[in-house]
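Below is one structure, written out as structure tokens, with a few remarks after it.
With one protein chain held back, the other chains of the complex are shown just where they sit.
Now for chain A:
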Amino acid sequence: MIQALAFYLFATIVIVSAALTITARNPVHAVLWLILAFFNAAGLMVLVGAEFIAMLLVIVYVGAVAVLFLFVVMMLNIDFAELRAGFVRYAALGAVLAIGLAAEIMVAFGAWSAGKIELARRAAPTPETVPNIEAIGMLLYTRYLFVFEGAGLVLLVAMIGAIVLTHRDRTGSRKQNIARQNARRPQDATRNTQPTVGGGIDL
């Protein structure tokens, strides 16, 4: 009973907030609705027993990706009237995309109603007692090790690429060298002198 209630609660909020993401007039509100949708999708994943993926969804999408979105939208002051102006131009493309997505959903539903996927009959069913972090880890670091490391390499290259693209050498800036500042002692910087009257000191 509680599962069913929780499912309908999460599912309704996901759908409503996804719809509001598209229709919201204020871009910041749109991002916030998107975050709510992510968050409730994580709730749905917890319900099906994929708690690891759910937590990763919250940490990665809600905690990092959406924060970046929010930053960009807040700082860029996007003019929505101007964006709307292109509506007619892109309407055809949008319609094609929408039809494609709808067809995919229909195919998925058709496959699902043709017969349930029997999880127990997979080649290597996950034992009930193994938490799904361990199950994923075992597969990821044994069978799919090279694919996994390949994915890591792609991300590394992407990161270095982003740094190279945005890096600029600033020559004029004077950087603080904390080690040198800490190593500086009074006797290096000051000196006691006994200048004669009218003699002054040599610098």
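Simple rule for what comes next: contacts are C-beta pairs under 8 Å (C-beta built on N, C-alpha and C of every residue); 3 or more make two chains touch, one makes a residue touch a chain; residues count from 1.
Rule of thumb we're sticking to: contacts and distances are computed from a predicted model.
The subunit not displayed here is recorded in UniProt as "NADH-quinone oxidoreductase subunit H", chosen from "NADH-quinone oxidoreductase subunit H", "Spermidine/putrescine transport system permease protein PotC", "Septum site-determining protein MinD" or "Alpha-D-ribose 1-methylphosphonate 5-phosphate C-P lyase". Considering A:28, A:108 or A:145, the position touching the chain not shown turns out to be A:28 (whole complex). When the missing chain is restored to the complex, the residue among A:16, A:56 or A:139 that touches it is A:56. Taking the complete complex into account, residues 1-2, 28, 32, 35, 51-52, 55-56, 58-59, 62-64, 67, 70-71, 74, 131-133, 176, 178 of chain A touch the chain not shown.
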